[in-house]
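Every protein chain except one is present and positioned as in the full complex.
Entry: chain A
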Amino acid sequence: MANTDKNSYTIIFAVVMVLVVGSLLAFTASSLKPAITENERFEKQQNILYAMGINENVEGAVNFIPTDKVEAEFSKYIKEQLVIQNGKISKDTAAYLIDLKGQLAEDKEDRKLPLFIGEKEGESYYIIPLYGKGLWDAIWGFVSLDKNFVVQGVYFDHKGETPGLGANIKERYFMDDFTGEEIMSGTQFEGISVAKGNNDPLNDRKDDGKVDALAGATITGNGVTAMINSTVKLYIPYLKDLKI
């Protein structure tokens, strides 16, 4: 048996171990990749439909359209998928797969902004993807607007916000508050802010552009405000032209 206390042995052991473990993990990750990508695709469709109110919500809990039905429902309700690039609007049936994070990092001319037009019970909706920063990591979501720029629903998700605090942005009681808020004040873009102490905990005032913040999640809340305002703002000039 080799002397396991020698420095050279320790280093060789560490190197071999890292190589073996690294290749094992690389193999696992690449062989499971197709299944994971497929799941992520369904999740995006579920999130987009959720934001325009197509879901199976019961009593306070978030319930998406089941995975086996989501593809059919998505093509039923989402009438058009558009891509806005450098002032031009074009159709693209794979627009929902565009990664907004990567696009926001691009130069203004190269940036591709996906936009979805949904139709439910004769009403049309614009569904805008969102991406921003929370306290610890990325937050993202979708917001749906009707033709008067009134929010019809939102969906938020996060990568690593604090469980029980910032992570509650994906709870019904937070997301439902956004419905009915107006993002424009007159013709001016105002956005929606997550506000503390606006004396409106039940969110009765819908025209003030404010929703009640989550206790203990100030920075996540500010992140949501910034995410909505910065992303939706990019779309406003085009929404005015589109006139669904």
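Keep this in mind: contacts are C-beta pairs under 8 Å (C-beta built on N, C-alpha and C of every residue); 3 or more make two chains touch, one makes a residue touch a chain; residues count from 1.
In this section, contacts and distances are computed from a predicted model.
K.L.:
Would you kindly match the missing chain to its UniProt protein name, picking from "Sugar ABC transporter ATP-binding protein", "RNA polymerase sigma factor", "Fe-S cluster assembly protein SufB" or "Na(+)-translocating NADH-quinone reductase subunit D"?
P.N.:
"Na(+)-translocating NADH-quinone reductase subunit D"
K.L.:
Using the definition of touch stated at the top, determine which of A:T10, A:S75 or A:T93 touches the missing chain.
P.N.:
Here the residue in touch with the unshown chain is A:T10.
K.L.:
Residues of chain A in contact with the chain that isn't shown?
P.N.:
Residues of chain A in contact with the hidden chain: 1-2, 4-5, 9-10, 13-14, 17-18, 21, 24-25, 28-29, 32, 35-36, 39-40, 42-43, 58-59, 67, 160, 163-164.
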